[in-house]
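All protein chains of the complex are present and in place, except for one that has been dropped.
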């Protein structure tokens, strides 16, 4: 049974900050948002978690392995180096959506995202132990995206197709299973899932095929952390590539973390 | 009449690189992709262009004002500091999609995105002059996203709604007008457009309302560069906010760039 | 008794890389070097260690608290995101210079800094336990640097004075005590030391006063890690500022880490 720890990272008072005293240059905002995300990716990633850029002012992370002290440190390093601060809500549940619901609620209860007085909420429940099946990660990619899209269509038309596929997958996985799916670049989507079987993944892939005419394959891994599960999922995806299969689960022995 | 210069930025041989000799830690890839984008945002942005992260391995930029020497310099600075290189295709057209089509073609003609021998293509046509109406930028945001979504729903459900709205808008604007729309974080979408009028934008907003049940407003600006047009669009969007209107065009005098 | 774990970080084959196939733009090299250091500062610093930019192609860190797995991860994240790789040598000794001597030797034994075949050495002895007196950090700054120099002289003349003071202090502390002193910006020098008493620090300060005509004060802290000791040292330095004293040791209870 999965036991997923999810953290919501929300920049405090960001909307108002971007236009006070006047609107700021868009490319400076883009730079700051991306670098903040990159720093979170390093901090969380080096502790074996995963973080997804999501909407940039709100980011979702799978943080099994990061305790309350780690979250405090993360908040501090942002405060010391950025012109903004972040609020963090954390929770643990079998289904990722449920953990995120409670995590989000912890931040919302303290105040609005645009409340000038709400700063650096840090509220959460943490996963104290860790089991091999705590986290399930599915790594999807588009079959032959390079041949079908990237090398043939203009980039925006390639992008539209990938986006439509992602939009269909993200909704289906959330509604059917309470899973959280994130586009991570290229033709890749990574999802934090509860325990699902081959048939569940096959059904999701069939749905995306019908709804958006995009063909996916998926590698699935499990582990004590997002990295452990995700790295196993990457290897399983390579198995799909070599075997020509659509759904592959990583072996019993987890792939050796890099 | 708009005369949009569009640049496609494509990382060379990225797919193979991410798994050679073995798959790389996902959070390291996320960090590198985001920082590369951030650097492009600074380089292009400080020269008054706009760049959008798009798929991260492929990024689209509106580069009126950046000549061939600037593009060469951009390529060099990436080569000197990253473990990857980028190919650049550039073209100019009235409709952004047409410029991107040709720009993409220039890179595709030189070789596949996964061709191990294709490195640092630099091929393009550049806008030699600059007129006040060269670039049209539309800045959309969701009405009361904070009240309706961010402060009420869990982050993924907020995200799904924003994504569904974006997916509907991006397709409509491309199919109807050859415009290129990009989600830039929060509840914001920025589009590079040809010349459109109030009715065109109103129709797009109505479409998104029907197709995805998401309410948008938009500020539109024009200028010699993406920054000039985009900054005017931001100010026009603030007018929407204060006036309670849905579509606002920036005044004849472009907003003073910051 | 101090038990200092010191890590040498050396970029592999850097000299040749900077000029192959041709010399690279200097500002790109400066950018890459600084960002690599910044990433090390975050990785090591968030684990309570300290790293100093030193010569940028060779950097020295006090890494009590970072085990072999952490060092491996550090190497991997650099490999995945930079066009260079790093070799790491680690050792533990009472005097920092002795730990650095052995740490450096571990890397040198594997091959020259400019040996094209030597990549990613990882060799070391690690501090298995941790005691309150493992690490001693001294934080020096120049008395009234702003009033005497920054607000009065041109920046280079201010800089020369600070540099001459640093050059005198670094030699004295190494020769007398086997301590490693690093300029960290502004008018600040941080040193990793063995156990020294008030008289030792007073003598060092007197020496710098005679040799370079620069007046220093110092805060000294001890702890299980460089951060714990260094943070206590910062607070002790603030005591100097308020009390008007020259040497202050942090209290028995270590300052609460942020």
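Order of writing sets the chain letters: A, B and C. Residues in each chain are counted from 1.
Quick note on the criterion: a residue touches a chain if its C-beta (ideal position, glycine included) is under 8 Å from a C-beta of that chain, and two chains touch if they have at least 3 such contacts.
Only a predicted model underlies this, so the values are computations on that prediction, with no experimental measurement involved.
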*Since one chain is left out of the picture, which of the remaining chains does it touch in the full complex?*
A, B, C
*Among the options C:60, C:123, C:138 or C:214, which residue touches the chain absent from this view?*
C:60
*Any idea which of B:77, B:150, B:164 or B:225 touches the chain not displayed?*
B:77
_Selected residue (touches chain absent from view) among C:50, C:82, C:126 or C:201_ = C:50
_What does the interface between chain C and the hidden chain look like in terms of residue numbers?_
8, 10, 14-15, 19, 22-31, 33-35, 37-38, 41-42, 44-46, 49-51, 53-58, 60, 97, 100-101, 103-105, 108, 112-114, 146, 150-160, 162-164, 166-167, 170-171, 174, 180, 184-187, 190, 227, 230-231, 234-235, 238, 258
*Could you list which residues of chain B touch the chain missing from the display?*
39, 42-43, 46, 73, 76-77, 258
_Residue by residue, what part of chain A touches the chain that was omitted?_
24-25, 28-29, 31-32, 35, 76-77, 80-83
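Throughout what follows, only the chains that are shown with their structure count from here on.
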_Can you tell me which chain lies farthest from chain C, using the average of the Cα atoms as each chain's centre?_
B
*Centre-of-Cα separation between chain B and chain A, whole angstrom*: 22
*Quick one: report the Å distance separating chain B from chain C, using the average Cα coordinate of each chain.*
42
*Please work out the Cα centroid separation of chain A and chain C, and write it as a whole number of Å.*
36
*For chain A, write out the residues touching at least two other chains, lowest number first.*
42, 46, 258
